[in-house]
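Missing here is one protein chain; the remaining ones are kept as they sit in the complex.
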Amino acid sequence: MPGTSLRTYLLTRLALVIPMVLILLTMVFLLLRVAPGNPIQAALGGHVPAAYVNQITRKLGFDKPIYTQYGDYMWDIVRGNFGTTITDNRKLSNIITVNGAATLELTFFAMLIAIVVGVVVGLIAGRYRDTPLDIFGRLFGIVVYATPVFFLGLMGQLVFGVWLNWLPTSDQASPLTQALLKTHTNIFFVDAIIDGNWGALKDISEHLILPATTLGLATAGIFIRLIRINVIRTLRDDYIEAARARGITERDVVFRHAFKNALVPVITVVGLNMALLLGGAVLTETTFNWPGIGHSLVTYLENRDYTAVQGIIVVFALVVVAISVLVDFINAYVDPRIRY
Amino acid sequence: MAAAASARTPHGRARLMAISRATKPIREAHGIARGMLWAGAVITAFFIVLGLFATWISPYKFSQYASNGVRFPQLAHPSAKHWMGTTVQSSDVMARVIWGAQTELKVVVIALVMALTVGVPLGLISGYFGGVLDRALVLIMDALFAFPYLLIAIVIAFLLANSSIGQGVLTAAIAITVAYVPLYFRVVRNHVISVREEPYVDAARALGARPRTIIRKYVFFNVVQNVPPIATLNAADAILLLAALGFLGYGIQPSQGAEWGYDINRAVSDASSGIWWTGLFPGLAIVLLVTGLTLLGEGLNETINPVLRRRRFGHFDFEVVSPGTIDIEPLVEEPEQS
Partner (left out) sequence: MRNLRVYYGTPGRPVRAVDGVSLDIGEGEVMGLVGESGCGKSTLGRGILGLLPDGARADGQVLYGGRNLVTMPPKTVRRMRGPELGLIFQEPMTRLNPLMRISDHFAETLEQHEPKLSDREIKQRSLETLGRMGIPPTRFRQYPHEFSGGMRQRIMIALALVLRPKLLVADEPTTSLDVIVEGQILALLATLKRNFGTALLLITHNLGIVAEACDRVAVMYAGQIVEEGPARNVFAEPAHPYTRELLRSTISLDTTELHSIPGAPPNLIDPPSGCRFHPRCPDVMTVCPARNPIETHPEAGRRVLCWLHGPEREIPPGGTEPFEREAIAVAEEA
């Protein structure tokens, strides 16, 4: 029965993931300990009295031998405690919920735009291969991918923000909206809907358009390329010819057989693209002053806040792994051949 | 010439033939793939020239803010004297764009060479010998591979910047290298594994060839053929990565050279005043160069990879044959004309 084998598959997949997670976490740990100098000192700046530095060092456990630190680190993570920042004394979990939610909002809509644009252009380009439609589509995909996210953002800000004055160029929402919005999920868009606050929703959407479109377009390039190639390959498959031999209309052949089968790897592509999306999110958030977790990372890096950086990277690592498992799971659901 | 001399020996002749065999698909490329290949090559060559000869091409130096004792205007519109305008520090934008090409190329070439030097041998050894080493490496590389390139690069750049190496070309290059080593490792390893089981490798093993010889003669050459398209597309990616690093402030120091990403970062504050030239031109440079490299890479891919090749069909007409001529012919002894 499909259900059982799917469950088994999921469990197996999760089990396989554990070594990868361990390695990632260990690498992050080692990496940040390898850096020379006293991290606390660096984070707090040069003018802090030594006594205070020692106090913080002891509090954060940096004076213990490295094995103990590693053990504490791992144990903390298992319990969900990702630490506290050195510079502004925030708990990492707070950063994750507040800033993470902002990033989630941004990346969700960006991915939506990327998928829609990418799939549509890719399907058309693949179906009408080597026609002007195809050439244009491919060129579009290449140029859009070649445009750095921050450049596209900058131009967007210039054109739509400054010259046309249609859209805001930074922040997640205007200060007024933020003051009035009640916090439920920390995702502004969702919170506004829960409250039924349509004015706030409009404001939030306006703030979303530029960043999400920028990030979405930049990511769409990969989709276009992959979908196009997949459509071309699928159209060459034997069952397509067999369907034609049964008198199925070309339109049905293309849509029901070719496109549907060509889209199956989309899910994997989405998963693979997450890495690109997260990287792009960091840049987009910096360009638009979006209070997401990527922006936080950059700020904490500038301030040399090791604990914060370590915590955020750990979060990224876990998210990346979680998505890869999710992608495999969805794949197994859609394509019955995979479920060993 | 060494090439001519080597052509006389049978070994040298074989090598020449191998090279000509390898380039054959490129020479036979036609249609879209050919267009892409040449367009990409031209654009890339343009930037390479800009970068190599920046000293002579650029009207000013990258951080030059005055000439003949006269300071350049600040944030000046594009004009005859400054085709692309000037920045807030009175630097000529066009000069920075041209010098930026040199910086980009410098860093990316160093980074890719390093990544290849580390990734390819690792992939070869790991793929061919397998075993514990292989599994360990694969686990590490896969973990890294799933991670966003940018984050890896940022962290490495951050760490190195605070160390003795300091910020600069080398730091940026190393950061990019670390981000891409897993890619090359993986590609090479996969290829080695598929080639390793080929009959001709087996035959060589049966004849007692040493692993080193086998790798060198068969596996390496086969695998290396796949590298150019990947490296080209990778170079495109690397430029974007470098610009991103520069944008975030982890790239090249302003004193060491001009960098497009860094310039765009500076241009963000200009945008609110409606000043567009400080950001537009460096940005366009990035778009153009990356597009060129991508076109080149994709063009190479389509010509070398036979799966995607499209055959050209000729046009033909059926000659009119009236019914009956096929069966009955005149009694003449001459060869049939088709």
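What to note about this one:
Per-chain residue numbering starts at 1, and chain names A and B are given in the order in which the chains are listed.
Definition applied: a residue touches a chain if its C-beta (ideal position, glycine included) is under 8 Å from a C-beta of that chain, and two chains touch if they have at least 3 such contacts.
This is a predicted model, so every value here is computed, not measured.
The hidden chain makes contact, of the residues A:Asp76, A:Asp171 or A:Asp237, with A:Asp237. Here the missing chain is touched by one residue of A:Leu16, A:Val116 or A:Val264, and it is A:Val264.
Think of the hidden chain as still there; on chain A it touches residues 237-239, 241-250, 252, 256-257, 260-261, 264, 334-337.
In this section, only the chains that are shown with their structure count from here on.
If you average the CA atoms of chain A and of chain B, the two centres end up 26 Å from each other. Contact residues of chain A toward chain B in the complex are 19-20, 23-24, 27, 31-32, 34-37, 42, 129-130, 135, 142-143, 145-151, 154-155, 157-158, 161-163, 169, 229, 232-233, 275-276, 278-280, 282-283, 286-287, 297-298, 301-302, 304, 309, 313, 316-317, 320-321, 324. Residues 31-32, 139-140, 142-144, 146-151, 154-155, 158-159, 162-164, 236, 240, 243-244, 247-249, 261, 264-265, 267-268, 271-272, 274, 276, 279-280, 283, 286-291, 294-295, 298, 307-308, 310 of chain B touch chain A in their complex.
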